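All protein chains but one are shown at their positions in the complex.
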């Protein structure tokens, strides 16, 4: 039974761990499906996290916080657009630049404003997103099997967690059921076709990047306002890159993206869980083995089961009509 | 791109435009400096002087540049074959293992000029090995190189921590690093080179691996534009279909390219370890791999461009340090912002001023304006 | 004597809410009391260490204090070249007449907070979260496990955050590790992980459990949820070093700073006075006395790279 409980708890932690990845991954999906590579996810998440925590602390409101997070990280997405769409710059260089600027500016401003080494003040409950207890969670807690699953795994997460998972079907719907989605997918495959169909390639791609900005903003807010109560420098800790990997893993498809992120989340949760206490038979294995476990398994799965991932055809290449 | 149009002379293309971009980058950075209440002009002067003013500064600048030349070349080689090697960081880290093994084994027995070649081999071999697996997976299993190399960066970190807190750490020491290399594992400095030109260098880590870096840059140029292998790499990079038609083996070209890329990344380890710290310490790569991406692409994947971009970053690192010595308000994070702005304006926005400059040329000197050639017809 | 003191921080940075920051606080205290200004510098890569050290030495800064074991090699070089200057290094030893080596017995302090943790725990399971799995952190962990076991903890759940530098700045993961440890039954968790620890304390606070801070007094980070902090008086060490040179009483040599020397301790203040019951305090103070008296021998991981507990 407690094996079962342990499993549920691990899945619970899987969910929490996968949320920032999922949001960032979907963010990347919008821009890359539109043909704009984005290794600046990391930086945009970081500024989102910073702006969110700052605004929340200053205005004592979680909503203002997340609003600010979205605003700022969208602004950074627009910089990416200005460089790679308007001026046909190299998208990877632009992404790297954004990561640098984000890493530096968050600490500088944080230090200038709060004098805590780039940290923002700890947020009170009111300034963060509370976790929602679904109706009847307490009641069914003791029901075998379903009880823990409902009360632990399903219920009791922050509103942003549910939001993140709702974003998956929503993104799917946008991509495959709306005009915007159709054009978005088209411009990532063959911008000339979109152009000759009388649609502005640039404006379309800018809008895609706005979606990216919004989602990275939420992802950042989740880090600094849900998982943690405040900003800590470099707190994205490479999650942007993992999200990028997940996106490729998912072959740029929204539902796959969810599973990819859940997988990454699960592997990390597993490594944390297994590391904590000595294992049966093997005993305590060295920390590094456990740290490396998720990444090794990812590679194995990738090589073993996931076929070739074909990126959007026009990805990474600026749209140039005339040379 | 409509009239008036001027075909820019090379000096404008490769000199003027980058310069303009740089100036703009510094102007914007200046605004940031202004924000923290310092004088941007003084800051700029300190930064440039700190990097190039005194021999000491130049030595440090070139020392950092050495590191970025290696990582930049590593990324660029892969780019020419249409591969995005984001794993330079990890390959360099593992390259350090190669250095450690060689130096710990031989530094007591051999002079540096014998250890060095061995260490080069060790570092290159380790780096190549670390790139081999992702390359093989890409070529054979179609696993996307970007994911695998990202994952391998993390795996490399775990391996190095394991070794540096365990087997490779001297018992008595607290620090997660190897013992100090003896003279046999220490590269001679090149500071005399600068003093030759009248600069004064008290002590700086600028060492012979700089020459190796330059040599590798030249070698890469030969490889890409002068060898059959390079020809095949470029063919595959531009058009895999054409490569297949030309009888170029996809598996072979991917694996070979990535191993060369990994080897170059691995050699980066020589500079900070044998060249400066004289040990292999935890996280000695310190993000140089990611800077390498910017360096490679800003250098348009051309060795010469890469060397220049690397020196630019070396200048930002060294000048930046001086800046935070001189201006306590300007912390190291400010330097990171400035680096970002340079990457943005000199890299991603490199084309921003091109049209206006071309128009300028066209209006200034109609001669240089491209004659209206007819559409070449068959 | 009129001195021009200098402080050099490690990669973690001046405001790491940890020992670099403690060093900074010590210097500030000195400045406030004596009115003597000082200079400082944060290195951003290994090669800057020797550079910064030299530069301060050339400028005749004296004394020069640096935080972190990573400074050993550079200091060994430079201190030889400037025998007339005084240096001090924190967390490792350099055997030179003009160098004062300040090595703390984190084990002892951690032993005490381990005792408090075990006694405050209702489940008799406590947790430890380190940043990266390096000797220094193992030193913290070892003492903590010792204390906790001695005070009747049945299990110490023991995690490290990661192997990349991000491990010191990943509060999200820190929080997640804390949640997992609480899932596994831990209700008091000790974090020795720099910025990551912030997330740990947040998580325990969110769950209404208890956390333990490290290095500086972090009781105020989550008032009412931080049982105590294992303070490492780097600030005092820096302050004293400055003072000694000011009063021309600076002596080189190795100093082990443990409970006896007030180098380490557990922090009590208004934030946690209700959390630490009298008997807990009594137990901790008794252990402290025993350690000082040598009745209890807290194993020091760094002596043999092993932890017997």
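In order of appearance the chains are A, B and C, and numbering begins at 1 in each one.
Following the convention adopted for this analysis, a residue touches a chain if its C-beta (ideal position, glycine included) is under 8 Å from a C-beta of that chain, and two chains touch if they have at least 3 such contacts.
Keep in mind that, in the parts below, contacts and distances are computed from a predicted model.
Chemist: Given that one chain of this complex has been left out, which of "Heme ABC transporter ATP-binding protein", "NADH-quinone oxidoreductase subunit L", "Sarcosine oxidase subunit gamma" or "Membrane bound protein complex subunit mbxN" is its protein name according to UniProt?
Modeler: Looking only at the record, the undisplayed chain corresponds to "Heme ABC transporter ATP-binding protein".
Chemist: Report, in label order, the displayed chains that the undisplayed chain touches.
Modeler: A, B
Chemist: So which of A:166, A:197 or A:279 would be touching the chain we can't see?
Modeler: Selected residue, touching the omitted chain: A:197.
Chemist: Touching the left-out chain: which of A:88, A:128, A:157 or A:183?
Modeler: Of all options in A:88, A:128, A:157 or A:183, contact with the hidden chain holds for A:183.
Chemist: Going by the touch rule given at the top, which residues of chain B touch the chain that is not shown?
Modeler: 1-3, 5, 7, 222, 226-229, 231-232, 234-235, 238-239, 241-242, 244-249, 370-378
Chemist: In the complete complex, the non-displayed chain touches which residues of chain A?
Modeler: 177-183, 185-186, 189-190, 192-200, 313, 321-323
As a working rule, only the chains that are shown with their structure count from here on.
Chemist: Drawing the touching chains as a network, do you get a line, a ring, a star, a complete graph or other?
Modeler: Its topology is that of a complete graph.
Chemist: Which whole number of Å gives the spacing of the CA centres of chain A and chain C?
Modeler: Chain centres of chain A and chain C, defined by C-alpha means, are spaced 34 Å apart.
Chemist: Centroid of chain B to centroid of chain C, CA atoms only: how many Å?
Modeler: 37
Chemist: What are the residues of chain A that contact at least two other chains?
Modeler: Within chain A, residues 111, 118, 238, 286, 288, 291-292 contact more than one other chain.
Chemist: Which residues belonging to chain C are in contact with no fewer than two other chains?
Modeler: 13, 133, 162-164
Chemist: Which of the residues in chain A come into contact with chain C in the complex?
Modeler: On the chain A side, the touching residues are 6, 9-10, 12-13, 16-17, 20, 111, 115-119, 122, 223, 227-230, 232-235, 237-239, 268-269, 272-273, 275-277, 286-288, 291-292.
Chemist: Could you please specify the touching residues of chain C with respect to chain B in the complex?
Modeler: By the definition above, chain C touches chain B via 13, 39-48, 50-52, 54-55, 58, 69-70, 72-73, 91-92, 132-136, 162-165, 302, 304-305.
Chemist: Please name which positions on chain B make contact with chain C in the complex.
Modeler: 60, 63-64, 154, 157-158, 160-161, 165, 169, 171, 173-176, 180, 202-205, 272, 276-279, 281-284, 286, 317, 320-321, 324-325, 328, 331-332, 335
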